[in-house]
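Shown here: the complex without one of its protein chains, the others still in place.
First chain written, first letter: the chains are A, B and C, and each begins at residue 1.
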Amino acid sequence: MKNTFGNQLQVTLFGESHSAGIGVVIDGLAPGIAVDEDYIRAQLKKRRPAGKISTARKEQDEYTIQCGVFNGYTTGTPLCITIPNTAQHSKDYSETRAIARPGHADYTAYCKYHGFEDYRGGGHFSGRLTAALVVAGAILIPALEKKGIKIGTHIRRCAGIDDRGFESYTEDFETLYGSEFPALSQEAADRMVKAIEGAAEEGDSVGGILETAILGVPAGVGEPWFDSVESMLSHAMFSIPAVKGVSFGDGFALADLKGSQANDPFKMDDQAIVTVKNSNGGINGGITNGMPILMQAVIKPTPSIFKEQSTIDFIQKEDAQLQLNGRHDPCILHRACVVADSVCAIVIADLLTQRFGTDYLGEER
Amino acid sequence: MKNTFGNQLQVTLFGESHSAGIGVVIDGLAPGIAVDEDYIRAQLKKRRPAGKISTARKEQDEYTIQCGVFNGYTTGTPLCITIPNTAQHSKDYSETRAIARPGHADYTAYCKYHGFEDYRGGGHFSGRLTAALVVAGAILIPALEKKGIKIGTHIRRCAGIDDRGFESYTEDFETLYGSEFPALSQEAADRMVKAIEGAAEEGDSVGGILETAILGVPAGVGEPWFDSVESMLSHAMFSIPAVKGVSFGDGFALADLKGSQANDPFKMDDQAIVTVKNSNGGINGGITNGMPILMQAVIKPTPSIFKEQSTIDFIQKEDAQLQLNGRHDPCILHRACVVADSVCAIVIADLLTQRFGTDYLGEER
Amino acid sequence: MKNTFGNQLQVTLFGESHSAGIGVVIDGLAPGIAVDEDYIRAQLKKRRPAGKISTARKEQDEYTIQCGVFNGYTTGTPLCITIPNTAQHSKDYSETRAIARPGHADYTAYCKYHGFEDYRGGGHFSGRLTAALVVAGAILIPALEKKGIKIGTHIRRCAGIDDRGFESYTEDFETLYGSEFPALSQEAADRMVKAIEGAAEEGDSVGGILETAILGVPAGVGEPWFDSVESMLSHAMFSIPAVKGVSFGDGFALADLKGSQANDPFKMDDQAIVTVKNSNGGINGGITNGMPILMQAVIKPTPSIFKEQSTIDFIQKEDAQLQLNGRHDPCILHRACVVADSVCAIVIADLLTQRFGTDYLGEER
Partner (left out) sequence: MKNTFGNQLQVTLFGESHSAGIGVVIDGLAPGIAVDEDYIRAQLKKRRPAGKISTARKEQDEYTIQCGVFNGYTTGTPLCITIPNTAQHSKDYSETRAIARPGHADYTAYCKYHGFEDYRGGGHFSGRLTAALVVAGAILIPALEKKGIKIGTHIRRCAGIDDRGFESYTEDFETLYGSEFPALSQEAADRMVKAIEGAAEEGDSVGGILETAILGVPAGVGEPWFDSVESMLSHAMFSIPAVKGVSFGDGFALADLKGSQANDPFKMDDQAIVTVKNSNGGINGGITNGMPILMQAVIKPTPSIFKEQSTIDFIQKEDAQLQLNGRHDPCILHRACVVADSVCAIVIADLLTQRFGTDYLGEER
């Protein structure tokens, strides 16, 4: 399926950093989802670089709804949005095109596409394509919210500094939605930003861990075996550049627990079935149990750094040294939160559409 | 796609713990893959419970090749293997069927299947279905080896005890292939087994981390965005029961590195392009770079324990206490290694079939 | 997808004429579909050769439900049924394996599978695999009937003799369901049988046209463009061996009509919207309009004949003459009706599952 994700609700990404435009097709959308363009713009803004700790590329993210929206609602036929690439640097990429940037896809793209790839600015591998994921999320998130489903992501860890965990999801989400640097503890956020600035001064970059909570998904969604909720979420999350690990619930800490510690006992809470804790991240046997879905994703430090690096010229097949110029993000975690939210919205919307049919997420007329 | 995985090479699982049989259909296989039944049996034996630290269920794993093999080679048409369920306990499951075992899928299956699910012995969620994955792997692994691709998994961590990392892949793989408890350090293995026995005596269980290396995959395999090698491998790995996290290269440790530490510099090694280290696990931008693919999977402790647990009766909707009897694995990591190898073989075989066409993995005639 | 059909409800076929067994996996079934084994047997019997105008191969069609049924209902997890091959002739196929039977897949299979194909009795291409389609249909048809959807197929034309068209669907379907030679006019049936017997005496075979009606599918099912109801039905129908054409409504006769003749005017019928005639076969723009879906499929004459035929030896690469022995069906139309019904049931069940969700076809508990 390559650049398409989903079974019933399918999202197709396209574009290259310096092509005419990038974009997304969403097919299998319910008819009657209200499209809020202010919300789309607000979500795009969260992803857009801003402030001292972001790249200087001034992306405008103006977009065109090519089709699939009529009178403010989705039509139920494919929705395509294109975003023109207007901010491309005019510099000549051809000179350095064969000097593989470590941690980037220059060399692997060359192996796969035999030199036909568009190598300008990362081409199809550019993080810019996440704007198209955000657009898709911005269509789906409001529809999910009408069904009582909310998604929020915070920077769980950055540059070795921990944020606190979720306490009150509802309040915490409000904090995150309003923040340019979505951490739950302001004190942790301040220290993270300071560490990022420190790394930037050294010409280096930092990584970290995002944690996403998804609330309100009813029990009984997902599939055993290959299309478990974990399988689908991780499949989609690993499409975000720089994600190198995805875990659920207590994640890798489960390795050191005993069964008596890792199991989440059930109990009755009034008439509802809940678990007393959530080490399994709301998923048992690949299927939701009604508790919050809790997921972590490790984001490796941005590979674009300003220290000299050893590498190769993959066309000349000889060793080479690389010194990057320009400006690049020393950290992308704060910009990646809205991307993670969007990716999760795509997965959950697909699972619900499979479960409840193609009309589920739309309004009635 | 539910119980089917893969784009060009598709694996479909079926079965329930106490149904007539379980099995697998593999479609899209190249014609001309030699089928080695001794190898299939040997691989199944690795997964089968054995020794003090395993359940007493005596599974025979006799299997029938229903179709798809002729004169010792795959035909290129669907290969189906069924494994009869002969060792089912005859006990009555109906009495306790609504007492949700914490950490298991009893309750989530009920929510999804509305009570029509086969609840005996875990039903469709039973780890027994991994035998079908192993069979699929046992068809594919020899075909991959003929292409120079080898897969090996060790118990990287168990009950808080670390194995050493891979040093010499080729020698280390031999150690793992011949071991009933696949750790690289015998001393670590001994300590792990002791810890497992200790947990078992307390009626408890332990978890850990598997690490898999895949050697020999050429550079340029995989897709950007949704079908990255990480996306495909994690999708498949999360189908293994108890896996709650999957990571690549340095995994979650990447969170605390700087870009200058996380990037893998390239260099020429004679005429070959290699990286000087492998923090990215052989994958850049979702595509293989020719280095070993390195993956970790956290396995939560087996949820079946013998300590009394608080839970609910999900039909009566009331609190309940649960005391499991019988025998259950206090640890499944050693049995899961061959399952991880098999799952990886499925993914890699699919990626190569997409890349090089449907005949690639077969022999010529 | 090769041997798998369907988006949400997926049917996977496997087997070869002389392998251990053939079978089918149905995944994405709703939980709670009542499974009627008498009905499965009755449907299989309709497909089984019988009487003077059928092959002498005595197929028993005993089957095993491997999984997916519990207490008489589908569980919602994959349902697999295997049918052992017990009636294989023991004759040696290897001697004549390279003499391509005209109209059969011997040569094309050799080109595709490079000689690894199981060539005995047609191998994977054997019409015997349609028994697995009939089993899948026998699970689905009763579930569809509970939703008010009925499917019936008659022999519209055979050996140049026309059956009458549908008049009263409900009564006509009863006639067809009870018939060993499903034509609506007994007089036409008698003449067709006589023509078949005449062709058989000459060592020849006949073809014809099947016509299927599907009643009760609500308006608004299907997709524009690639997954139109016509696309999905024809895709599935062309998987039936010998089908070489599929059409809807007035079919190829539409070529000679004018727009004013081909359009089906709408009218109100009490509170219901209907069309006054059905030249479009119940489908407009790829989507059902609530009228009966009407489909025709041309079945070429059985390629196994007893006249000497010119052909080649595709291994020796030389001209050859072929004289078939044994017994073969001079006509398969009467046996193909239940296969067409089954295939249509698979398609419609998939479309409804997409539209209304995974629980739609099951009963509530």
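In the analysis below, a residue touches a chain if its C-beta (ideal position, glycine included) is under 8 Å from a C-beta of that chain, and two chains touch if they have at least 3 such contacts.
Quick caveat, the model's predicted, so the values are computed rather than measured.
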Selected residue (touches chain absent from view) among C:69, C:83, C:209 or C:293: C:209
Missing-chain contacts mapped onto chain A: 1-4, 10, 12-16, 19-23, 25, 27-28, 31-32, 64-70, 73-80, 82, 112-118, 123-124, 359, 362, 364-365
Contacts of chain C with the absent chain, listed as residue ranges: 1-5, 7, 13, 100, 102-105, 107-112, 124-125, 129, 157-160, 199, 204-209, 218-228, 230-232, 234-236, 238-239, 241, 243-252, 254-268, 271, 273, 275-276, 279-281, 283-290, 296, 298-305, 307, 309-312, 314, 317-319
Contacts of chain B with the absent chain, listed as residue ranges: 7-8, 77, 224, 354-360
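Here is the rule we use: only the chains that are shown with their structure count from here on.
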Between chain B and chain C, centroid-to-centroid distance (C-alpha), Å: 38
Whole-Å gap between the CA centroids of chain A and chain B: 27
Centre-to-centre distance between chain C and chain A (centres being mean Cα positions), rounded to whole Å: 45
Of all residues in chain A, the ones touching two or more other chains: 7, 224
